[in-house]
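Sharing a structure with you now.
Shown here: the complex without one of its protein chains, the others still in place.
Take a look at chain A:
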């Protein structure tokens, strides 16, 4: 599977450049992905031919723009196997989607003494909104433990989820450990105790087939920019009955049915949440990204990432002093690898890799409670996607060995 094998790479013009005189090896896909020509051209085409504000005005462009925007709602519904397009609310990303669930559904349904169950794997955006809610209403937070190899501990989940639990909020895939959580099993626990299951799908939707109904999710959030779409667009999917019970959080144009001087009627779901002019081109770009991913097939993407991880993991494991977090068995992992080189801070490692053209992330990855749990302040993280190749993996390994030589075996 050399570079010739990857037919998708050529669709991403940004990848064909040198960084610090070396070919770019982009391995920061968990932060954001690059955009294929199909997405870039769709956004451009919209602005060149159909741009107008949506849901207002009877003129032709307004109708075309509205149609293109609303088509994406059905596309998203099919993509994540929802039931009805009314369940798809456009947001600016995962963070906004999760904040809305906490601030609207949470604030109207979670009471003093209730418990909110999270895990140590959570990104701050599936943690801080719940902390805020818990403080506001007097609820209690609980954290599901991890097993020794960094997977979600289902026994701990079973112990913590009780009749006091109002919400269980869990990531579908971890942005640090590269594990996929058993959402279905946890949903069953949550529902058996009358709790609502909220899933942060930011690191799952780009990489594996997702069926929100099969998972048993009540709410499911994800971001467009991590799945080839533009930044500033994301999705909150929710069960219709629950969305109907949620008061809107933003008031203004577009979301109203009738405004009087003292009272206002809101539109139906999902429009009551989408106050003001939306990221119309972003939503249309998201539609193009979904088309692109579906043309390849999510199973195919998962398989490609699996092959890369099976190829690179043993080579990383063979580097003396390199600690890899999460399961050591490639079949239990997504395309995300977090690691540290003993004696070298991840910032220094990432700067060294950047000199070799290799883009990785170093830091706490917005998961400080997980860093504390692992007993580190930060890690380096390489995250692979569909356009990465074995050659990229080889260059990563070479760059790590170069860095190790420079810092740890050098003259100083």
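Structural remarks
Criterion: a residue touches a chain if its C-beta (ideal position, glycine included) is under 8 Å from a C-beta of that chain, and two chains touch if they have at least 3 such contacts; residues count from 1.
Just so we're on the same page, contacts and distances are computed from a predicted model.
A chain of the complex is left out here; the name its UniProt entry carries, from "Ring-1,2-phenylacetyl-CoA epoxidase subunit PaaA", "ABC transporter ATP-binding protein", "Serine/threonine-protein kinase RsbT" or "Iron-sulfur cluster scaffold-like protein", is "Iron-sulfur cluster scaffold-like protein". Residue A:377 is the one among A:83, A:108, A:342 or A:377 that touches the chain not shown. Shown as candidates are A:44, A:303 or A:347; the residue that touches the absent chain is A:347. Among A:193, A:267 or A:364, only A:364 touches the chain that is left out of the view.
For chain A, the residues touching the absent chain in the complete assembly are 20-22, 345-348, 350-352, 354-357, 362-364, 368, 371, 377-378, 402-403, 406-407, 410, 412.
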